[in-house]
Structures are given as C-alpha cells and as structure tokens.
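Dropping a structure here in structure tokens format, bear with me for questions.
Here the complex is missing a single protein chain, while all its other protein chains stay put.
== chain A ==
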Amino acid sequence: MSDPKNDEFAITVEFSGGLEMLFNNERKLSLKIPTKDDSGERSNVAFLVRYMCDNVIKDPRKELFVLDDTVRPGILVLINDADWELEGEDQYELKDGDNILFVSTLHGG
C-alpha cells in the first residue's frame, strides 16, 4: 500500500449525504498524501482538509466543505468508522491505509 519513497501514504477518503457532489459525484477517492506537512510535522486531519481544498476539490463552492479553515458545521468527520472526537479531532495523525469519511447531515423527512 505505502509508497516506496516512504514520503507519501495511501488513504481512502469517502463522502456521504450529498458531499460527493462537490467531488465530481465520486463517493470514494484513493489519495496519496505527503507524510509530512509544510512545516515538517506529521500530516494530520487538519492538513488533509487543507490538502483536499487545494488539490482535490474541483467545485469552486469550497465554502460548502470548509469554513474558517476547518470542515464546516453540519459535516461529521469519521476516522476509521469512529467520530473524530474519539480520535483527537483534526490533530489525529494519519497513517497509511486510514479511511476518512465525511458525512453531511441530512434534514429531509
């Protein structure tokens, strides 16, 4: 799974609840992301969100994904099927093979 150069790792990013529309209607992406962020720190979820804004999202309506430098209210971030609050929120350090799921709340009934 991991990159031979060992300076990238492979993670899966998934979208649910309509967020996939901002990502070209793809519900599941396989990403290779740098193991270290710009300041040389181990890449965490906060870095992933910035990375996705800069490199992955094609839709200009980025405000439907991020607000004030973090995921907007109404989006749950789930790290390996657990609420990110259980894993240290955006400070969670990513590992090779992690699954990050972004879920937008639904309100219809």
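Annotations
Here is the rule we go by: contacts are C-beta pairs under 8 Å (C-beta built on N, C-alpha and C of every residue); 3 or more make two chains touch, one makes a residue touch a chain; residues count from 1.
Convention: contacts and distances are computed from a predicted model.
Not every chain of the complex appears here, and the one that does not is recorded in UniProt as "Adenylyltransferase and sulfurtransferase uba4", selected from "Vacuolar protein sorting-associated protein 9A isoform X1", "2Fe-2S ferredoxin-type domain-containing protein", "WD40 repeat-like protein" or "Adenylyltransferase and sulfurtransferase uba4". Residues 16-18, 21, 27, 58-61, 63-64, 67, 72-76, 78, 81-83, 85-86, 101, 103-109 are the ones on chain A that touch the missing chain.
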